[in-house]
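I'd like to ask you about the structure that follows.
With one protein chain held back, the other chains of the complex are shown just where they sit.
Here the chain labels run A and B in written order, and each chain numbers its own residues starting at 1.
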Amino acid sequence: MHIVVAIKHIPSIADELPVRHNNIDFDSVDFVLNEWDEHSIEQAVLIKEAVGGTVTVIGVDVIGELDNALHLALAKGADRAVKIAAEEPGADSHQQAKWLAEAIQNMSPDLILSGVQASNDLDGQLGPLIAAYLDLPYIGGTSAIEVTNGKAMVLKEFPGGIGMRYEIALPFVAGVQAAPKPPRYAPVSKVRQIAQTAKVETIEPGEGESGGLRFLKMAPPVVTGHAEMIQGTAKEIAARIVELLKSRGLL
Amino acid sequence: MLTPFEKFVFFILALISAGFTLHGFVTIIRTIRLGRPAPPLKNLPQAFWKAAVTVLLQRTILRTRKLLSVIHMALFFGLITYAFVNLMDVLEGIVPGFDLVYSGKHVPGAPLALVRAYNLISDVMSGFLLFAITVFLVRRFILKDKALTYRENVLLYPKVKAGGPHKDSLIVGVFVIMHVSAHLMSQAFRLAEGPDPWMPLASFLNSISGASQIGVHIAWWVSIGWVMFIIPYLTRSKHSHFFMAPVNLALAKQNPRGQLDPAIPLKVIDGKTFEPGARVITDLAWKRILDAYACVQCNRCQDVCPANFYGRPLSPSALEVNKRYLLKDATFGGHPELLQAPLVEKVISPEAVWSCTTCYACVRICPVGNEPMADIVDIRRRLILEGFELDSGVQSALQSLATNGNWMGKGRRLRGRWAKELEFPIKNAAEEAVEYLWFVGDTASFDERVLPNTRMVARIFHQAGLDFGILYQQESNAGNDVRRVGEEGLFEQLVEQNLAAFGRAQFQRIVTTDPHSFNTLRNEYPQYGGRFEVEHYTMVLLRLLEEGRLTVKQRLSHYLVTYHDPCYLGRYNGVFAAPRKLLERIGVEFHEMPRNCENSFCCGAGGGQIWMGKVPPGERPAENRIREALATLQSYAGNGKKQLFIVACPKDMIMYSDAVKTTGSEGKIEVRDIIQLVAEAVGVVEPVSEAGA
Partner (left out) sequence: MSGDVMVITEHMEGKFSDVSFELVGKARELAEAFGGESIALVLGGGVDASVFASHATLHVADAALNHFNPEAYARVIEALVKERSPRLVMFGWTVIGMDLAAWLSGRMGVPCVAYAKDVRVENGALIVSSQAYGGKLIAEVSPEGEMAIVACLAGSFPAEAGHGSTQATVIPSPVDLGGLKMKFLEVIKPEAGDVDITTQTKLVAVGRGIGGKENIELAEELAEKLGAVVCASRPVVDAGWLPRTRQVGKSGLKVKPKLYFMLGISGAPEHLEGMKDAELIIAINTDKKAPIFNVAHYGAVADLFEVTEAMLELL
């Protein structure tokens, strides 16, 4: 069982996002691991823990700082870490997926996982693109994947708590919405130990191809309205809210 | 006095008793040696001398429960005396003609005055002993003092739960009564020539019993027989305290209070490698094992524990008692496999481990120098390493700290954002040299409720012409609470990040608004090569006032205030004077709460508690503290002065502002950072624009 997890290093939206030349000013933002990737890594490790096998984590190193994320994945139970040394912060999903698909193809994976989406997926997500390039089926929004005898039982989330179960023959690509368990914590000492000993394999990017989107403009959304702000202490705020609800007949 | 046959029996029994005693001590010492290396101790002779003085003066025990401590003193000196008394009794028994009654007049050449003094002291001490032990027995078994019991939710070792410690107390109590009474009776029976004025108690008993040779023999055997039983027994009970407490005091922590022992012993023996932290009891340093033998379960630590107060399942004393019972079963009980039992199953519940605020109150109050808090941190360290499912709040805080360098999930670049809203620029210490590097800390950098105070500190520093700067996004959380929550690796990472940032900066000293950062920067960073002069802002403010760089324009006599010592500023680092002197200069009417300085009561936020998602029910420590403040100020109120609760820690600002609200004390008392008072006194005001924002 070989599970490949494709991860994405993306600008942190915890900060403000400065814009330059109709795109993010990549020099002025921090890059972080896509939050859904934490779930896809957890899902991969859970499968490995259940049925054995190896987990390879691979990502495009868009700013040269992916090692941290890869070490973290290794600390959480991944076996192998690979980075595609592209150093193109603006590489879009198509381009990254192309590089990743090329690399993954040589790994003969039984299952490929990715985060269901990322906040910078303007041109679509990595998972379905990798699937398309590798001619594999894709299923996103998964909340549980169990593997038995060359097949996977997959639970896909639909709005309102509805789930649909699928039986899928390996290999395929899944976009993980959530792992069955909250992603585990990796103690930093373990991560640091791994950072010192583990080897991250480096692959040079191939040709690649962008998603063909021309950026005309990028700006914060125009704010059309604003809430009437209630000032004061928590008590005053609470009192005002209660009063408000009463006046509206909601209490 | 004894017949040859009696002497024979005595020697046999004494030999057996000595054998068991020796076995007891050897076992204890061997067990202690199973522990890991502890940080090296310096000046041992001096440490033992200091401990001897402390023990003789009962210094550490007199810190609290004054009346009981005096009674303990009677017990202590009584038993010391009795060590000598027993020796004399034995001599009287086996040396023919050795008889000290009537000032030893039957013993040729006996120093009369000395024997009289001995007789009087031993006679009076017997009375004290009987009185003291009766008080303790009444307290435990009749009054059933709650202070000697544990909360329902505290994990107790089965034998502890079944009342083991009470049984010990009863046995020792009965021993003391029987032994002392028997000794007194043996003396009383000897007084064939009427009362001896130097033995008032024995003489009194003699007036009832009369003299009797048989009586002397019986009483002697009861008295000494008990001793031969009790001494080996002591080594197997919580009363190992008698011997181990002084030793433990002598070997107590020598490093600064604010410096945790490393997760892995620095000293490696025989190339042995250690996993960080503690899973089983032998993962603890040998001194932590010694702690268990020194503890007599007085529960003073439990009294001052904020987590215990809050109804959490933590009792530092239960931890020590459980440890000792586990060790007893593992050694004397013949179950060595217990040494491999996880501590979180046998001696402390995981919930208890995670409810410690690391306030140090338990360690400070312990009369015998125990450090239960150190065990807890070591257990946390291993739990984190072994993937224990963390509280979700703690996990997200740690994750954010690892990526963003702060626990709030804020982007690193936003750290210095608060400074942009000032009327003047703050130097970037990473870019230009400054005298003071201001280490701001997470809460003061990000929390909206604290930011006005942070900016006020900046304004006052600015006003005083202080040459200061901050590190903006290059500052990371100092790691104090990260380390205390047990994430040693993350702590080290944060230390390295900060040391790298300090290395890029040019400064002469560090000033910090955060007591937690203050503690680790001052006491722990030096171990990582970061030796700086570190000051708390109250220290700097005081100096600025003393040097006249700030002047009080208006004395704030219209405020009636009390001050809360933050654990990491006060108890840990002894900074009590600076904030108080500041308050004095500002001219407020200041009154101490009953629990002040060393005895300050934790707000409940430290050691990672502020990150916990869970808010358990019950009166929170901070709420209790606000009530204490209100009660303190109440007696001085009535002159229309505004009542303030003064803090000098950003976390306190949050904790106590909350507590004022949740206790419904709004309008009665207001929480203010000391900087707000300084600002008002020196006439620095917030620009109108910000006040309205």
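What we mean here is this: contacts are C-beta pairs under 8 Å (C-beta built on N, C-alpha and C of every residue); 3 or more make two chains touch, one makes a residue touch a chain.
Everything numeric here is computed off the predicted structure, so don't read it as measured data.
Student: Have a look at B:Pro200, B:Gly215 or B:Gly393 and name the one touching the chain we're not showing.
Tutor: Touches the omitted chain: B:Gly393.
Student: Specify the residue from the set A:Val82, A:Leu129 or A:Ile203 that touches the hidden chain.
Tutor: Answering carefully, the residue with contact to the hidden chain is A:Leu129.
Student: Among B:Leu290, B:Val304 or B:Met612, which one touches the chain that has been omitted from the display?
Tutor: Hidden-chain contact among the options goes to B:Met612.
Student: Residue by residue, what part of subunit B touches the chain that was omitted?
Tutor: Output for subunit B: 391-393, 396, 447-449, 612-615, 658, 661-662, 664.
Student: Give me the subunit A residues in contact with the hidden chain, please.
Tutor: Residues of subunit A in touch with the missing chain: 11, 13, 16-17, 19, 23-24, 39, 93-94, 97, 116-117, 119-125, 127-133, 137-141, 143, 153, 155-169, 172, 175, 177-178, 181-182, 211-231, 234-235, 237-239, 241-242, 244-245, 248, 250-251.
By definition in this document, only the chains that are shown with their structure count from here on.
Student: In their complex, what parts of subunit B are in touch with subunit A?
Tutor: Residue list for subunit B touching subunit A: 276, 384-385, 387, 390, 392, 395, 398-399, 402-404, 409-414, 487-490, 492-493, 661, 666.
Student: Considering only the defined contacts, which subunit A positions touch subunit B in the complex?
Tutor: Its residues touching subunit B are 12, 14-16, 28-30, 32, 182, 184-185, 187-192, 233-235.
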